[in-house]
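The block underneath contains the structure these notes are about, expressed in structure tokens.
Of the protein chains in this complex, one is absent; all others appear in place.
A, B and C label the chains in the order they appear, each numbered from 1.
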Amino acid sequence: MTERLSVAVVGAGYWGPNLARNFAASPDWDLAVVCDLDAQRAQGVADRVGGVPISQSLDEVLADPSIDAVAIATPARTHHPIVMAALAAGKHVSVEKPLADTVARGIEMVDRAREQGLVLLTDHTYCYTPVVMKIRELIAEESLGDILFIDSVRINLGLIQPDVDVLWDLAPHDLSIIDFVLPGGIDAPTVTAQGADPLSAGRACVGYLTMPLAGGAIAHMHVNWLSPTKIRQMVIGGTRRTLVWDDLNPQQRLSVYDRGVDIAEQSKVTTTDARAANISYRLGDTWSPALPEHEALAGMVAEFAASIREGRGPRTDGASGLRVLSVLEAAKASLSRAGAPHPVQNTSRVSEPQS
Amino acid sequence: MTERLSVAVVGAGYWGPNLARNFAASPDWDLAVVCDLDAQRAQGVADRVGGVPISQSLDEVLADPSIDAVAIATPARTHHPIVMAALAAGKHVSVEKPLADTVARGIEMVDRAREQGLVLLTDHTYCYTPVVMKIRELIAEESLGDILFIDSVRINLGLIQPDVDVLWDLAPHDLSIIDFVLPGGIDAPTVTAQGADPLSAGRACVGYLTMPLAGGAIAHMHVNWLSPTKIRQMVIGGTRRTLVWDDLNPQQRLSVYDRGVDIAEQSKVTTTDARAANISYRLGDTWSPALPEHEALAGMVAEFAASIREGRGPRTDGASGLRVLSVLEAAKASLSRAGAPHPVQNTSRVSEPQS
Amino acid sequence: MTERLSVAVVGAGYWGPNLARNFAASPDWDLAVVCDLDAQRAQGVADRVGGVPISQSLDEVLADPSIDAVAIATPARTHHPIVMAALAAGKHVSVEKPLADTVARGIEMVDRAREQGLVLLTDHTYCYTPVVMKIRELIAEESLGDILFIDSVRINLGLIQPDVDVLWDLAPHDLSIIDFVLPGGIDAPTVTAQGADPLSAGRACVGYLTMPLAGGAIAHMHVNWLSPTKIRQMVIGGTRRTLVWDDLNPQQRLSVYDRGVDIAEQSKVTTTDARAANISYRLGDTWSPALPEHEALAGMVAEFAASIREGRGPRTDGASGLRVLSVLEAAKASLSRAGAPHPVQNTSRVSEPQS
Partner (left out) sequence: MTERLSVAVVGAGYWGPNLARNFAASPDWDLAVVCDLDAQRAQGVADRVGGVPISQSLDEVLADPSIDAVAIATPARTHHPIVMAALAAGKHVSVEKPLADTVARGIEMVDRAREQGLVLLTDHTYCYTPVVMKIRELIAEESLGDILFIDSVRINLGLIQPDVDVLWDLAPHDLSIIDFVLPGGIDAPTVTAQGADPLSAGRACVGYLTMPLAGGAIAHMHVNWLSPTKIRQMVIGGTRRTLVWDDLNPQQRLSVYDRGVDIAEQSKVTTTDARAANISYRLGDTWSPALPEHEALAGMVAEFAASIREGRGPRTDGASGLRVLSVLEAAKASLSRAGAPHPVQNTSRVSEPQS
């Protein structure tokens, strides 16, 4: 039997308790310590998982040679120093999204992990849900054909965040999912973003983000804190089939439609009329695959352990976190310029193994 | 009792039969003639309304002094010459949307009608539906408060049009509705549009259109010919209430939510923390008003007659058609420049009475 | 090419115009005459199908040797005399549901048609819809396995009929469908019916009808004129799969669920505990077959012609009308006795060929 790995959870705020609970319940891990500057918060989390030690000192935790990995759930602006220190101490790292507050800092983190031969996992939790794993599988096996468009809506009457706008708050979910299900991940040269702050809340409360995808396709996200109704829906249209994921419909979360438009290949180069004659419409069956029930975070925790043991990059590695971050940074720039298209920094270099 | 007005329907294609049926059934109108270059098509339409005369000659129709008005349902590129000829002949005119194929031609038409003192009605049919009239009323009586955002989705597996892209095909519906329900109509300085033609169909099949509204608000439209599921939904968020119009739910087409975010006025100028402290959330009742059942086109036909008799502009006048057209033209320009914001030509001057 | 058959439509009330329109449009039929005591009503129907002759005399119509068949859409209490006269005149007959107002009269009609070698079709229109034909096919090919239960809900704010209660108004739809999709048709020994007339309208406005099916299964119908929401849903549960037909959801009218309870065969005879141990639950995929779009009545009209030409019983023959009628009559008796189970008259004898 494999020996368990030892992990420290750093940050006992909103997400830390979920991490602690899942590491504690995992056969792969020993939860060694919960670390937070606020001892009371750390103790609260430790109590709920049956009495794990706590620490107020990150240095102490990192200095402990028995600890293999740290799972970081602190505010985004603190990711860079904590991750860099953890890597310097030889620890494998999982870190909340967004990976960092700037692309430049994110690149440093990813580079450093690669140099040290350590695992750096971005906790894109949605990518470990059964439905997203199924979507990735459907695309990988070419059930959808070529991707034509992705349209995502994530709206709700939501908490107006004190420090980030609605794009930084919600779009990372959509971007991390799109990055995960597209073979090769997001590779958009530019992005446009529109937003509005009609309540004068100090930041955009309604946001739209658009980016071109390979082959003339397009991805679009609508995020909104002001909607009275809650919608979490993503449509991924393909040449063969189109899927609709309605996350609020537990009875039929994922539907795959064998419907679409077919254009005969030769018609693409001919005249308008000839082209019209070669368009046809498919109205086939709909299929809704059964999905297993399991908690996404348990999957992340298992993948973190597996990637460490197998010496490989995790499914949601630092590079994926970097791609998401690059789009967010470009979206911020576009938003500040009234929606003018803004180039996305290409971070693919950093994610390749060095020769 | 008022005497009936006499009308000619010009164009017996897709929309003409609906016009003919509604004019024939109206107590305000005598349907004098159905006019189309294709006699067989004209006859088909005439037969279905009980044997009205037909004509293949527009000149003949316009020369007939007994005819008060013409209702034009021909392709958009023909609107300018036909409308100009009808106005020159002293006829009142209703014309299919879009008003014209360019803003410049649309302005000529509107100017000419005003000079002649004739009614020019743009047939924005949706504006005569019970639900849109109710929405206009709710906004006018300030039930929603200040408008914060408008989000419209109109997607379906739709016919790829041979001559126009999805924005020109579908967005006029949304734009005409928004223009109608907003007091003062659309007044956006710029517009951005994104689109994709991932099937190489020769025109955008997926489109997004965004424009700023007064007071920091935003309007956004998603139109799509490639979606396997049909959605026709508009959300209009306000400071007091938010409405959701789901046109495919006949049992609850319109819902008004007394839910939202309130920001205490003084907080808007203070620091982040103080501001957070002054945000509150309302979770009140939902209300779905009963809507009368009547055909929209019957309302348009009645409004056309009333505006002629009362010597006033119709509810959907030429100026509204011009505002919609200006946004479409700007959207086309933005689309061709990868979504860069494009100014919208201000046409308000032309819609004002000349001194 | 086959020669067309000649048909007279008798009855120009609510349903007659639909019959006339479909016979007129059919390649199988010549619509010879529309017959109604009220000449004006007959003329109205005749006009709408392009000027067919009318008649006010049934005798005249039946005496015409060029007429092959009559399609009867008169009130239920008149079915017996009209059908008997038509059969006596050697005409094939289609007749509105319910077949007759009593089982005894229905039996006479079916017996007479058989003796004469004439087709007697009961117009169970729902049985010609694409969705019901698909359901029949799924059951016939054993996709559902053994039937476990059928539950049908048909409720709406409906017109309170002047002469029949809600069970006689609405349940014939459900019964004819169940009869059509079950191999062998309805074969229930007893039926129970409950109802209520809480508005003192003079007849039940809410009704429930239950009957045992073969193999311990059960069928249940809920019909209701007082519901503010409209529901038309039927669930058919089987040992292999279960289907849900939601007739008000055009985007997914029919869903087939690979979900259910499995009981290992040996467990059925053992003790409670052993049995519990042998129960398992399947949570498989859901599948929604694409359905063709066509008008049901066109299918009925084609089947009427085919059964005449091929000298065979039609898909919805007199015997099926008789089975539905027997259940309705028994339900009436149960309702009048506070829901006590009432035997259903077995009419299967009459539908068999005589030796």
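Criterion: a residue touches a chain if its C-beta (ideal position, glycine included) is under 8 Å from a C-beta of that chain, and two chains touch if they have at least 3 such contacts.
Since we're looking at a predicted model, the values are computed, not measured.
Annotation: of C:51, C:117, C:162 or C:292, C:162 touches the absent chain (contact as defined above). Interface note: of C:20, C:127 or C:148, the residue touching the hidden chain in the full complex is C:148. Among C:172, C:237, C:299 or C:313, only C:237 touches the chain left out of the display.
Among B:90, B:189 or B:284, the one in contact with the hidden chain is B:284.
Listed here are the chain A residues that touch the chain not shown: 229-230, 251. Interface residues of chain B facing the missing partner chain: 252, 258, 283-290. Listed for chain C, the residues touching the missing chain in the whole complex are 146-149, 151, 157, 160, 162-163, 190, 192, 194-202, 205-206, 208, 210, 212, 215-218, 220, 222, 224-229, 235, 237, 239, 242, 244, 257, 259-261, 263, 268, 272-273, 275-276, 279, 281, 283, 286, 338-341.
The working rule: only the chains that are shown with their structure count from here on.
Remark: chain A and chain C have CA centroids separated by 54 Å (rounded to whole angstrom). Note: centroid distance chain A to chain B, computed from Cα atoms, is 40 Å.
For chain C, no residue reaches two or more other chains under the stated contact definition.
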